[in-house]
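The complex appears here without one of its protein chains, the remainder shown in place.
Our next item is chain A:
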Amino acid sequence: MLTLLFDGIAYGMLLFILALGLAVTMGLMHFVNLAHGAFAMAGGYITVLLMQRLDVPFLVCLPLAFAGPALLGGVLERTLYRPLYRKPHLDQVLFSIGLVFIAVAGADYFAGSTQQIMQLPEWLKGRTEWGSGAFMLGMGHYRLFIIALCAALTVGLQYLLARTRWGSRLRAAVDDQRVAAGLGIDVNLVFLSTFAIGSGLAGLGGALGAEMLGLDPSFPLKFMIHFLIVVAVGGTSSITGPLLAALLLGIADVAGKYYIPKLGAFIVYSLMIVILLWRPQGLFVRQGGRK
């Protein structure tokens, strides 16, 4: 029981980190970036290849898995994404889907199509168990690590968005670009850094997820649906929405597969449909906010 809850939370946290960047670009910047998973995949491949080929320690790989996709995201924002900010959503969807296919083919070409296998350091491989019977709590150390890291990131980001100057500039830039620019806010720079951070988070999520979710060139397509569900259910106006949505979905998914293995994979989708019928704006969006 408790083990299941724990696994569900870890899975949900991972989904959250993976989807967070998407929530930011979609919710704050109003850009439908379906290529988000490609940045996650880039982070995953950076980690796996560094570890396999150059024996770089896991903990050193993680910042690199953030930095690489962040840089890539920054460059792409400048060159490819910016001209599309004012285009209709359909154009953005088609453009970013195109990017996904390029990324899939590129990963296939450079790293091969096989599943990449990661070797975790010893201290993350273990497992701690408490209690017995129905209340036994078994915690894989790696999952514990994911939960801790993701929780820290969430707190940090929430602080960044709500309390810092950069956060208020971002919110201002999103609400009204012209006025914000008139106030001396460098809107382009704010958008650039936001996009880069979002991509970097995706990369970090990909690096953390490579062990649990597997990593092969179809990764961005395979998990695109999961990201979109998290964002759709959670709403995009805050980061607590996607967080709670991701936790809910993670737990529902794990519990569904445990208790009703035959229907397991469908639980998430049915849950999403029910929630969206009930609250089309997303679970945690305050009514009366911006449309």
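Quick note on the criterion: a residue touches a chain if its C-beta (ideal position, glycine included) is under 8 Å from a C-beta of that chain, and two chains touch if they have at least 3 such contacts; residues count from 1.
To be clear about the criterion, contacts and distances are computed from a predicted model.
Participant: What is the protein name, per UniProt, of the chain that does not appear here: "Cytochrome c oxidase subunit 1", "Extracellular ligand-binding receptor", "Helix-turn-helix transcriptional regulator" or "Sulfate transport system permease protein CysT"?
Facilitator: Of "Cytochrome c oxidase subunit 1", "Extracellular ligand-binding receptor", "Helix-turn-helix transcriptional regulator" or "Sulfate transport system permease protein CysT", the absent chain's UniProt record names it "Extracellular ligand-binding receptor".
Participant: Among A:G21, A:G43, A:P69 or A:G140, which residue is in contact with the omitted chain in the full complex?
Facilitator: The missing chain is touched by A:G140.
Participant: Which listed residue, A:F66, A:F95 or A:F223, touches the chain dropped from view?
Facilitator: A:F223
Participant: Please pick, from A:H36, A:R169 or A:K257, the residue that touches the omitted chain in the full complex.
Facilitator: Selected residue, touching the omitted chain: A:K257.
Participant: State which residues belonging to chain A touch the missing partner chain.
Facilitator: With respect to the unshown chain, the touching residues of chain A are 3-4, 7, 11, 108, 112-115, 117, 119, 125, 127, 129, 138, 140, 142, 211-214, 216, 218, 222-223, 226, 253-258, 261-262, 264-265.
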